[in-house]
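Structure, as structure tokens:
Only one protein chain is missing; all other protein chains are in place.
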Amino acid sequence: MRRIVASLAVVGALACAPPAGAQDLVVGVSALMTGPSAGTYAPVVEAMRLYFDNVNKAGGINGKQVKLLISDNQADASKAAADAKKFLLQDNALLLLNISLSSTYAPMVAEAKRAETPLLFAGSVCPREVYPKADAFLYCTTAFAAQYDSRFALDFIRKTAKEPVKLGLAAMAIPISRAEIDFAEQQLPSLGFTAAGKEVIPPPTANYTPHATKLKEADANWVYSWAPWGMQVKTLEALRTLGWQGSYIAYAHLNAEDELVRLKDDKLFVFGTNAFFQDDLPIHQAIKARATGASYPVTQLGEGWVAAMALEAILKQAGANPTRASVSKAMNALKVDMQGLRGAPIAWTDDNHFRTSVAYRVYRWDSAQGKVIRVTDWTTFDVK
Amino acid sequence: MARASGYYKTGYAQQIALLETRTQKAWLATLALLLVLLPLVAGGFVIDLANQVFLAVIGSVALMLLTGVAGQVSLGHAGLLAAGALTVGVLTRETGAPFWITLPASAIMGAALGIVFGLPSLRLKGLYLGISTLALHFVVTFLGHEYESRRGFSSGVTIDPPRVFGIEIYRPGTWYAVLLAAAVLVVIFALNLLRTRTGRAWRAIHDRDVVAEALGVPVYRAKLSAFVVSSTLTAFAGGLFAYYRGFVATEAFSMFLTIQYVAMVIIGGLGSILGAILGAVFVTLLPYAIEAVVRLVGLEGALSGYVFAINYACFGIAMIFFLAVEPEGLAGIWRRVRDYFLLWPFRATPLARGR
Partner (left out) sequence: MQLIANIVTLAALYALIASGYVVVYRVSRVLNLAHGEIMMIGAYLLLTTGTIAGGPPALALPLALAASVLTGVAVYVVLMRRMSGEAVFAAVLMTIALGILLRGLATLLWTGQLHHPAQFVGWKNAPVHLPGGAAVSSAAAFTVVATVVVYAALFAALRYTRWGQRLRAVGENPRLAAQRGVAPASAHVIAWALAAFTGGLAGMLLSLDQGLDASVAIVGLKTFPVVLVGGLDSLLGALAGALIVAAAEALAIHYIDPLVSEVAPFLVLIAMLMVRPWGLFGAREEIDRV
């Protein structure tokens, strides 16, 4: 019994160890850093860390240092809830960030709303609550977004296909991917496509060939996939092994640029809202310069950079002595130019916490030129 | 417990009493006082930690009864927690039932599943029993996933905080009172159970169930009762968990959660409720202790991406350490330390630890 009390006391004392200084701008980040699919989220955190290390070296924002408290929630909802509670109760965070799978959303959303603190989804898929009419306190800078992505992709197929489209669909057996592919399926009749198989693949699959077999047997000539990158690319590789010659369109996750070079597949189209590093714009050069010592390839840091730029703008606009309320106010009127990283600025209003317009590009590998080429330039949609 | 001479038990009541000496009673009173005073002095974060510990204690005691006392290997603990939490979630969502219906319902679900999980124990033992419970865990989680997908709760079910007599149980302080009461009740229940015929039957079937049968202990009934009692408590813990987190997602109940509870039981020391409590405290607080150490050493920024991996690795190391070096667990260490002080300046030479 003594030991219980003693150990509780010791840990309690340790846990109360140095909190953030009064001169710090505290931001709580709960992210998926380790485990399957971490490859989509960990580079975002890395990019943000590098960005703010540089900001802090240059003197911080309004004279205050930015303190990013990063916690690995391993896509576990309970851990995300515990992180949120800790950031809100103990660390007095100004706002929270979620960079993880959708399984961690609900508890963080509940905690953020209770504490009336803004919650920013940076790199994790935008929940429907940020679209107009947006919930208070929920914001999103992430590139990929439900429904708009599919609308664009299907429209692209319609414009590009040279013969009647028999569309196969591939989703991962996680709710967000399934919901999106179901949405895509519903759009097929109005576009005049024929449905040719829909595969919902459970995550830890030893072999994608049986699933690919079904898509091939359904005689699809186009396949659309919206899921974590690993699943998208493994399905494609399995299809190609079977000798399938059709066209495949998938969402361009962080590692798409490098993967296009690795796969060298002429008929793999990737679409996304982030510009590839091969454009070598000034902003890309800046990222390369500052990304020394990163544990992830530079080409994967774009998404995190976008989020970091938005966050910096938010903290700047929140005033000299920011509070959660002033941060909220700043976020409701945010407009940040992405300097070419994205085709449209991050612009939020009271009603729209997603962005007022979203722009997509499509890339693919071209063997004739031996490099990745851009198939279509920024195609902009207004978000209503 | 080592004792100087002069402590004689002259009656059955003394034999089964939980507290024997005045010193013990004094220490218990001190502990009770500290637990009651803690929320008044500690910050919100520490209270939250304490709440997590209390929740873990309930689950850990349940598993200790099953594996530590009755000797039935069960690797399906997370499945039972999930069942309890999902029952609460489903009932809250589908019917809007209040907590005083959903919590008993989850306990009943636990009992029913306990029979299902316990049936293999009538034919299997040891490793194979563990494997069958593991398979059942996967089936339960699969059903949970399917329910979530088909009913559209893609990222889980949110649950409003329960209201008791108009007081909403949401703040850590309120939860502290509720969970402390629940944990104390469960511990007393378990201690009492172990002093009765059921508890003794369980210990008998742990050691040698063939001999127990020969002595007249109804082995089948004892095994099933062990599973049922343990599962009821576990599902109840799962239901409390759902309310505490305000949220139910099947993904939270993974194999790793089962391993954590098994670790609590092992690290605490198989066979005693004290072990269950100590193990629960250790396993729950270990990640936070590691984080605190990392912060104290100042490596917070550099290692932030790796802290969970470090947690994993340290957890594995801790389990390995206790399995290889200290099989009696924290309770064993506690007993040795306590006996040392009790017998000082004499020393007890431990008998050679046989197996």
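The chains carry the letters A and B, assigned in the order they are written, with residues numbered from 1 in each.
Everything below uses one rule, namely that a contact is a pair of C-beta atoms (placed from the backbone, for glycine too) under 8 Å apart; a residue touches a chain by one contact, two chains touch by 3 or more.
These numbers come from a predicted model, not from an experiment.
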{"item": "Residue, one of B:I115, B:L296, B:L323 or B:A348, that touches the chain absent here", "value": "B:L323"}
{"item": "Residue of A:R49, A:K64, A:K85 or A:K234 in touch with the missing chain, whole complex considered", "value": "A:K234"}
{"item": "Candidates A:Y139, A:Y208, A:W226 or A:Y251 - the one touching the absent chain", "value": "A:Y208"}
{"item": "Full-complex contact with the absent chain, from B:G130, B:G199, B:G269 or B:G332", "value": "B:G130"}
{"item": "Residue among A:L191, A:L242, A:A286 or A:A333 that touches the chain left out of view", "value": "A:L242"}
{"item": "Interface with the unshown chain - residue positions in chain B", "value": "73, 120, 122-128, 130-132, 135-136, 138-139, 142, 146, 209, 219-220, 223, 255-256, 259, 262-263, 266, 306, 308-317, 319-320, 323-324, 327, 355"}
{"item": "Those residues of chain A which, in the complete complex, touch the missing chain", "value": "33-36, 38-39, 42, 173, 199-211, 213-214, 217, 229-230, 233-234, 237-238, 240-243, 255, 262, 295-296"}
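By our rule, only the chains that are shown with their structure count from here on.
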{"item": "CA centroid of chain A to CA centroid of chain B, Å", "value": "38"}
{"item": "Residues of chain A defined as touching chain B within the complex", "value": "1-5, 7-8, 11-12, 14-18, 33-34, 42, 45-46, 49, 70-72, 74-78, 81-82, 85-86, 89-90, 102-103, 105-107, 110, 114, 173, 175-176, 178-179, 295"}
{"item": "Sites on chain B touched by chain A in the complex", "value": "27-28, 31, 34, 38, 42-46, 48-50, 52-53, 148-149, 154-156, 158, 170, 172, 245-247, 249, 251-252, 254, 277-278, 281-282, 285, 288-289, 292-293, 295-296, 301, 304-309, 312, 330, 334"}
